[in-house]
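Here the complex is missing one protein chain, while the rest keep their positions.
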Amino acid sequence: MGVGIEARRLNAWFGSHQALFDVSMDMAANHVTAIIGPSGCGKSTFIRCLNRMHETVPGARVEGTVRLGELQVYNGTPAVEVRRRIGMVFQKPNPFPTMSIYDNVAAGLKLNGLRNRRQLDEIVERTLRLAALWDEVKDQLRKQSGASLSGGQQQRLCIARALAVEPEVLLMDEPASALDPISTGKIEELIFQLKASYTVVIVTHNMQQAARVADLTGFFLLGRLIEFERTQKIFTTPSDKRTEDYITGRFG
Amino acid sequence: MSEPALPVGQSGIRLSVVPGLKRKPPRSSRAADVVFRYGMLLCALSLLAVVGLIAAQLVLHSRLSLQQFGWKFFTSESWDPVSGDFGALPFIYGTLVSSFLALALAVPLSVGVAVFITEMCPRVLRAPLSFAVELLAAIPSVIYGLWAIFVLAPILRVQVEPWLAQRFGWTGLFEGPPYGIGMLAAGVILAIMIVPIIASITREVLTAVPQNQREAALSLGATRWEMIRVGVLRNARTGIVGAVILGLGRALGETMAVTMVIGNVPNISRSLLAPGYTLASVIANEFTEATGNLYLSALIEIGLALFLITIMVNMLARLLVWSTTRGVPARVHAQ
Partner (left out) sequence: MRSSYWRRLLADRMATAAAAAAAVLVIAPLVAVFGYLVYRGASSITWAFLTQAPKPVGESGGGMGNAIAGSGIILLIASAIGVPLGIGAGIYLAEYGRRGFGNFIRFTADVLNGVPSIVVGIAVYALVVVVQHHFSAVSAGIALGIMMIPTVTRSTEEVLLMVPNSIREAGLGLGIPRWRTTVSIVLRSAISGVITGVMLAFARVAGETAPLLFTAFGNQYWNWNPNQPTAALPLQIFVYAISPYDEWHRQAWAGALVLIILIVGTVGMVRLAASRGLLKGTS
């Protein structure tokens, strides 16, 4: 079951350049929250602050709190623990090229100390089914390398890999922007099914996509959260003029 | 054919009259282009000529020895200038043992320092550390040899070798009196000398691993070391092997420092404390004193063997390194 994730007064810097200003947002459990906005508005930075990937950039800094249920993401919890519980899928699929499909999915599990063959097999199959990839790869699990799949398949493999460690939240940073329309459709279908068990936060520059998959949508501009509403409302009757300008295509 | 109304430049574009710009008639500049191009080609061909000449001289002058000994040359242990019986086995043994000993010592250190510089150390230390490693590469072989004779060998003789004989004597690798000079000293100084080349290529290979691989590992909840293992080292495997083989190639041909501390005795001994002899060292020591054509020819045949071995090893290495980076940078050649 998913757990909600909550950001309070989040500020983030790249060196001396501030990228996020006082962002507070509740991403509800078992819902899909989309984050939209023009390039450079801070959407990727925001979700990377949620799973503490932002701080891996030299000179990066974060202030504020992020809460995952009972867990304080900052303030004492090891980043390793946070990242296991908050999974991430990246814009460009990044399977491990020297590992087979099976090993890719099992990678996170093996790192966490799970060695039992039967358990690994079971989890690999379960997550590949969840990612709607099982039928396509089940005969080549150990023989094919993760990088030999098509773009769409690679991304689903990355999703399976992220899900294998049983996170509560899945962050997706423009997961379909490097893919063709058919693969995009499959990914969107997947997101719809995933929300039953996980909390999904998806960054997208494609407003139609947000309208299709998300329950809630947040609009970012220049590092600030301008509006955060049910998707339907934000796209039909936005409260803020800037939101309306973006949605109607006046900029971005 | 009538002359064009306006002058035409080299690229065929018509130019308006530009005051002050000297316009050469097209014909002579085309000739100059051809001359220039062939001039540069000649320079490039000089490389071919040089390699060809070297190979030819080696083959030519080793003919005597080749005819006399055939393949036995590489399996015979006797090296007797007096009776004219020459066999290169002791040198092959010495070269291989000293080089692989050097690799055993150098590889963990080189990969370790490369990982440290690229993935672990504080940014401010990166430049000084990599500069220091490159400085190691700049020290000439003869100076390493000098230091090895007067500093390394005494340390080995007085402290390290007795300890090794005591602790690990049961392996049979540390028998005989601790001279300081010998196979172990050669292996150690060789290791110091090949660390820079292995480390710098490993660094290139590690840096070439895309950042998204690191992020993939981290996002699964990996610790930094796990991220390096799974997301970086695994991807760089082939290139690192290539770097190691390049280091091997360097070790096989290294002459001066090894000659100064290996003892120069054509013996095959299991013990690392014993003196030995390498292919390069025997040439260095005995070439100018070789009496008789057969003696000289035998030495040159050893040179031919060295030539062929190092070419093959280097080719293999560059194949591996090229598959992971865009190529071995010129900078590395300055070693």
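Every chain is named by a letter (A and B) in the order it is written, and numbering of its residues begins at 1.
Here, a contact is a pair of C-beta atoms (placed from the backbone, for glycine too) under 8 Å apart; a residue touches a chain by one contact, two chains touch by 3 or more.
Just so we're clear, the structure is a prediction, and the values are computed from it rather than from any experiment.
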Touch with the omitted chain, as defined above, among A:Pro58, A:Gly76 or A:Gly113: A:Gly113
Among B:Leu66, B:Leu89, B:Ile149 or B:Leu173, residue touching the chain not depicted: B:Ile149
Footprint left on chain B by the chain that the document does not show: 7-11, 13, 15, 18, 21, 23-24, 29-30, 32-33, 35-37, 39-48, 50-51, 53-54, 57-58, 60-61, 108-113, 115-117, 120-121, 127, 129, 131-136, 138-147, 149-151, 192, 195, 199, 223-226, 228, 249, 252-256, 260, 280, 283-284, 287-288, 299-300, 303, 306-307, 310-311, 313-315, 318, 328-331, 333-335
Touching residues (missing chain, whole complex) on chain A: 78, 80-81, 111-113
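Methods note: only the chains that are shown with their structure count from here on.
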Centre distance in Å when chain A and chain B are each reduced to the mean of their C-alpha atoms: 47
Residue numbers on chain B that touch chain A, as the complex places them: 123, 210, 212-223, 226, 230-231, 234-235, 237
Touching residues (chain side chain A, partner chain B) in the complex: 51, 53, 56, 58, 80-85, 87-88, 90, 92, 94-99, 107-108, 111-112, 158, 161-162, 165
